[in-house]
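Only one structure is covered here, and it is reproduced in the block below.
Note that one protein chain of the assembly has been removed; the remaining protein chains are unaltered in position.
Order as written gives the chain letters A and B; numbering starts at 1 within each chain.
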Amino acid sequence: MSRRSWVRPLLAMGLVAVTAVVSACGTSGPGETSAGSLKIWALEDPVLNKIEQKSIDSFKANGGNASLETFGNDPYKQRLRVAMGSPQAPDLFFNWGGGNLKEYVDAGKVADLTSVLEENKAAKDAFIPSVLDGAKLDGKYYGVPMRGMQPVLLFFNKQVFKDAGVEPPTTWDQLLTLVDTFKAKNITPIALAGTQAWTELMWAEYVLDRFAGHEVFKNIRDNGPAGWKDPAVVAAMSKLKELIDRGGFGQSFASVGYDAGGASTLLAQGKAAMHLMGTWEYTNQLDQSPDFVKQGNLGWVAFPSIPGGKGDPSNLVGNVSNFYSATADSKNLDAAKKFVTTTLHEDSYIDALIEAGDVPPVVGAEEKLKKSPNPEYASFIYELVLDTKNFQLSWDQDLPADDATFMLTQLQEFFLGKVSPQQFVDAVAAR
Amino acid sequence: MKSRPNWPAGLFALVWLAIVVGPLLYLVTVSLRSRAEYLGKSAWEIPDALTLDNYVTVLTGNFGQYLLNNVIVTVATVAIVVLVTVPAAYAVVRNTSPFVQRGFTLLLMGLAIPAQATIIPVYLMITRMRLYDTLTAVILPTAAFALPVAMLVLVNSLRDVPRELYEAQAIDGAGPLRVLVSLVLPLARPAIMTVVVYTALNAWNGFLFPLVLTQSESSRVLTLGLWDYQGQFGTNVPALLAAVTLSVLPIFAVYLIGRRFLLSGLTAGFGK
Partner (left out) sequence: MSSQRPSAWYAVPAFAFFALFAALPMLLVIYLSFTAWDSLGTPRLNGGENWARLLDDAEARASVWRTLLLMVMSWLVQTPIALLVGVWAAGKQRSRAVLSSIFFLPLLLSTTAIALLWNALMEPNFGAFVGGPLFLGDPDIALYTVVLVISWQFIPFHTLLYQGAARAVPPSLYEAATIDGASRVSKFRHITLPQLRYTIVTSSVLMLVGSLTTFDTVLILTQGGPGTATRILPLHMYITGFKGFEMGYASAIAVVLVVLGTALSLAVMRWSGFRSMSSQQEGS
């Protein structure tokens, strides 16, 4: 009898063992959702996910069936892209609206929600129209707002301003003067988390908007990179360059991070006087430097106007809101439609958002916002959005991912003085 | 014949000692400071008080989960690598068929493939296999890329086994499996140990595969967890450094217990 005959079975057993090791670890992966159950994907957020889960629970209580999966920021974008091209696509997915959503709409992946919103007037009319428009493409609605509004504000350290005997800026020229004032006092005028280009982008967005109006970027988004060649872009970037060269952001911004908390801490410690950031800065400060906020030293104003500029001073940039959109070929499309038109404007959902410190994008929330943990701040944001003529989504969300990534790199080079305003425009227009 | 002490070299060694130890001292001392001390005082000042709070912060968080994931990834990777390479190395040394020999040469070419360069297709394969965001997704490519060095080390060591020993076993009528168990395994023990340490270190410290192939907290390994702490802790750098210190402890323990094995695993296949 050949001894080989028992070698093979043994080897096979070894292989089985290996496979067993491997598959035992595989069980932690996400399982398939049962048919008829809505698969909902959202961005990870320790506070808001609980509220979203509650809305799902109430949907279930009314006979529906759904489950929530959440992901961190970068993996979310990656995973969504992969999933949308596969049978693993979620039925409802979180997004930022605008160009970010447009890529999926253009690929025929997103369901048109216009008719269902028209049929459910109560749902449609509950939302602030300009916010609902954040997911409107070619006259059709592709998403329903599901989180708070997050415009970008100019935060400042009240104590530092008081010590210097100055007021927060309302115009660009005042801002420039303030830069000199704080520089003389050895305080970084503006904290900037330059390791993360999106913080620099906020400055470019506001300066271009104030200086030349919001149509310039709309044109870039709708008609392609050639739109960057509008002379207004070079002019606006030159204005921004003045601010950088004047030392507005200090010397070390290129190694300060936002996620790492550097920029926010500089503001809280009075080492920097101002900080341009999304509304989440408040929660962030409250978490990282609670005393600073509790002593009432965190101040905020809208971005200063640029006298003579074409843009309306009420214009905002930032995250208009976040949206749920439905996948076009979802087997549960009707349930998805039902979900977005019933749960997202419910009082309990809105109240929970407010309680969490969010400013929900619904009309007539003035009274409710008084119950916010930070009523003054929440009402300020709410009024700001109600009064705005245009609320521009962050450019990096509003452009296709490849163009956005390229633009962010160029912008970092621009802030470092490695490329001039003209070179910046030439580079991004040539994409 | 006792030579006089070499002063310039000694001085150089002391300077180098300072460069090596300085950052490590910074790591440990800052991890024992409070956040307020860290933000308010220069790193060079003596702190008013030391605290273990940062370690408590880290240990009450997800550190345990990350550590466990790291252990699972490491153990599974080592298990796969050892299970498949020991018989394969035996075959390479004792089986002259072109299939085995060509295969071995091809496998050695794998020494030339930078794992980074294959990350996109690996990502494609893993998502198509529906393994994305599982520990398996990390284990499979990590193990595959550990194979060439492991095979090299094992084959080198088995080649040193005198042919006569194999032949003596054959005369005794032992089949290949018995030879594997009673001859190859004992003789290759040091080499297997080296492979285990080398593979374990690689899996333990892996970054790119977990970065691209996993995302959720439940499948996060320690290296990514540390990176994630940077955002989570913000300017609570003492807590971040406490986490870094904790992450070093397991390997440090191994270093204390089996310094020789650890060092041989590090230089697997390259030290003479």
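As a convention for this text, a contact is a pair of C-beta atoms (placed from the backbone, for glycine too) under 8 Å apart; a residue touches a chain by one contact, two chains touch by 3 or more.
Computed from a predicted model, the values in this text were never measured in an experiment.
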**Message:** Using the touch definition from the header, name the shown chains in contact with the chain that isn't displayed.
**Reply:** A, B
**Item:** Residue of B:119, B:161 or B:193 in touch with the missing chain, whole complex considered
**Value:** B:119
**Asked** In the complete complex, which positions of chain B touch the hidden chain?
**Response** 1, 3, 6, 9, 12-13, 16-17, 19-21, 23-24, 26-27, 30, 38-39, 42-44, 80, 83-85, 87-88, 90-92, 94-97, 99-101, 103-122, 124-125, 140-141, 143-145, 147-148, 151-152, 156, 159, 169-170, 174-176, 179-180, 204-205, 207-208, 212, 222-224, 226-227, 230, 235, 237, 240-241, 244, 247-248, 251-252, 255, 259, 263, 266-267, 270-272
**Item:** Sites on chain A contacted by the missing partner chain, in the whole complex
**Value:** 2-4, 7-8, 11, 14-15, 18, 74, 78, 81-82, 84-85, 103-104, 107, 109, 194-195, 251-256, 262, 265-266, 271, 401-402, 404-406, 409, 412-413, 415-416, 418
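The rule we apply is simple: only the chains that are shown with their structure count from here on.
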**Fill in**
For the pair chain A and chain B, the C-alpha centroid-to-centroid distance in angstrom is 38
**Fill in**
Seen from chain A, its contact residues with chain B in the complex are 3-4, 6-7, 10-11, 14, 17-18, 21-23, 25-26, 28-30, 71-72, 75-76, 78-79, 82, 86, 88, 259-262, 264-265, 269, 284, 287-288
**chain B - residues contacting chain A, complex** = 39, 72, 76, 79-80, 83-84, 87, 127, 130-136, 139-140, 175-177, 215-216, 218-219, 230-231, 233-236
